[in-house]
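One chain of protein is taken out of this complex; the other chains stay put.
Right after this comes chain A.
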Amino acid sequence: MAPPRLSKKRKDVAESDESDDGLAGTALEGVLSDDEDNDSGSESDPNSDDFNDPDDDDVGNDFDATSISSADDDESKPNYKVVKDANGNERYEYAEIDPVYDSDDSDANEKGNTIGNIPLSFYDSYPHIGYDINGKKIMRPATGDALDALLETIEIPKGWTGLTDPQTGKPLELTREQLELLRRLQTSQIPEENYDPYPDLIPYFTSIEEKMPLSSAPEPKRRFLPSKHEAKRVAKLVRAIKEGRILPYKPPEEREREKGEEEEVHYDIWANEEAQERHIMNIPAPKLAPPGYDLSYNPPPEYLPTQEEKEAWEKMDPEEREKEYLPAKFDALRKVPGYGEFVKERFERSLDLYLAPRVRKNRLNIDPNSLLPKLPSPEELKPFPTVCQAIFKGHEGRVRTVSFSPDGEWIASGGDDGTVRVWSLNGHQEWVARISTEEPVQVVRWRPNKDTFILAAVAGEDIFFAVPPLVSGALEKASRDVIDLGFGHATNGAVPTTADGAKKEPPAKWSRPGSKLEAAGVLLKATVRSAIKTLSWHRRGDFLCTVSPTGQRSSVAVHTLSKHLSQIPFRRLPGLAQAAHFHPSRPYFFVATQRMIRCYDLQRQELVKILQPGARWISGFDVHPGGDNLIVGSYDRRLLWHDLDLSTRPYKTMRFHTEAVRAVRYHRALPLFADASDDGSLQIFHGKVVSDLMENATIVPVKMLRGHKIVSKLGVLDVDWHPRHPWCISAGADGTCRLWA
């Protein structure tokens, strides 16, 4: 490997030499061409030149040595003399320098005045007019008296001008030639006489090639060869430039620019900006707008705001202003006051630069409808009630309550006229009993057992139990037996006493309602302490609970029909009780106060759960037949669905009514529920509850039933479902009930 490498190296060197030569030959040839001519002129014989070089040096040295020795000879004789000055010290007095003949010191021999460029008149009061180079006074030349002057006028010296030389103070004398020269200069002529500015052209060199040249010698070879010496010098320069010892030449304008740049420092605030691709997603920071005419201290008058514009601008909220300044006119730039908003403006600009996200957001392009939960269309959820099928007319005044009998054949209603009426489904009134003359019938509820036919109705403080005579003897007898079963218990039951032995008033008195009502079928009456608002049966039909909101301590009462016994389960309730229901399958008891629904375990005698529907005033609620869900209606127009397993807050809130929701009711067999509102409408919902814990209830509003008239701001007061069919009955304040199917 070594030999080829070496050879290569050598080759490299040779190449570099060649390149050097090439460089020198091309770049410097023209520059040095003049010198070459001179050389050729001086060096007549190149051969002798080479040989004589060392001799020349010697000769030069010799000459230098002799010159130095001669100088040594002059110095042996000092050019000063030592004299004593006034103090007796030595003082060197140098001899006058005698300038040599060819000295260009033209002023040397002229003893000029050294006072400088001051007017001579300063010396008018002195006998001298200045000082010469040696500090001696130059005495004022004697000014002749008038006689002398006269004499001199008679004998005018040659070249007299009558002028005084200001330098010397002597009369200035000029020769005739000098005067002639002055005259010529004054008349802008060529100062020299007989000078011909336009001489005839003598053609010393011609462009005409002579046929017969003066010399027939051939062109010397050196005329065609590049100079080795120059090549050496050029190579030297090139090496120096390569090594950096000689900096290359810069054009003057660039140098000037560099100089200027050094003096003035500019900072590019966008210098650090990262170069971003030109892309649609990149948003560069906005640059400040250049100032416009209206920002000028002296804007054109059309930019100046009028008085009204100024007032409008000042009235406007600072955030709403289109511009943050008002154009103003000043006479001069120095009268422009400082800009008060400067710091604020810079701050806001900085905030904008580093806080505002300059990123184009990828907006999700999703159809909002696709985000909605997939609800089945109402058509698929049939059957549900859609039209009014029967109108039950007969009540005078409002109908406050309706109820379907457990077999679905009968409808009971109660209203402000104090009557309880039982209707068949086609709208025919089958039975009526006036249970109260003053109080409206607040609630009617059938006992939820098919083996009896007992209707509980509430008017004021009384609960009536009736067996309408519409059923078979066996059924009627069974019903009567259930009602009468408790009479034995009432007498046997120990009368509760208070601590001091006094008889405590029982929570309710159970008695016969009187023969007239008994003949009509109303067989039992229980009177509690205060007016009852709601009533609800336990599923077995033995217990029923009543709520009398005004009854303070005894507001919620649980009655046992088989024992004619009433109990007050709660000593104290936070807030007014509104409604109460039994759990459909477990020993739980729900009590709604104005804002909350409390769930109690009746066996363990403890509070299980507190539901907070978030309504201001609960009007009523109903428990799903499955027992895990609850719907709550409120006077603030809301219908709330609670999932007891989910949370204490409502699972769904529905606002479909413009007025208070009065009643809510689940269908006992079908996935339907309805609410009744004061706006005269019923809203029917499909509410399917699945046993799967992972799946929430599907709630779909399916139908708004309208038909009831609004009477004194009351619309529909109660609603109930047929036990099996998708039919519902509503009680209206207009005195009618309506069956919807």
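Operating definition for what follows: a residue touches a chain if its C-beta (ideal position, glycine included) is under 8 Å from a C-beta of that chain, and two chains touch if they have at least 3 such contacts; residues count from 1.
Here is the rule we use: contacts and distances are computed from a predicted model.
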| item | value |
| --- | --- |
| UniProt protein name of the chain not shown, from "Ribosome biogenesis protein YTM1", "Autophagy-related protein 13", "Proteasome subunit alpha type" or "Replication factor C subunit 2" | "Ribosome biogenesis protein YTM1" |
| Among A:R91, A:K344 or A:H428, the residue in touch with the chain that has been omitted | A:H428 |
| Among A:K136, A:K477 or A:K713, the residue in touch with the chain that has been omitted | A:K477 |
| Options A:T168, A:S296 or A:Q389, residue touching the unrepresented chain | A:Q389 |
| Hidden partner interface residues of chain A, rising order | 383, 387-391, 393, 407-409, 424, 426-428, 430, 470-477, 707, 724-725, 727, 738-739, 741 |
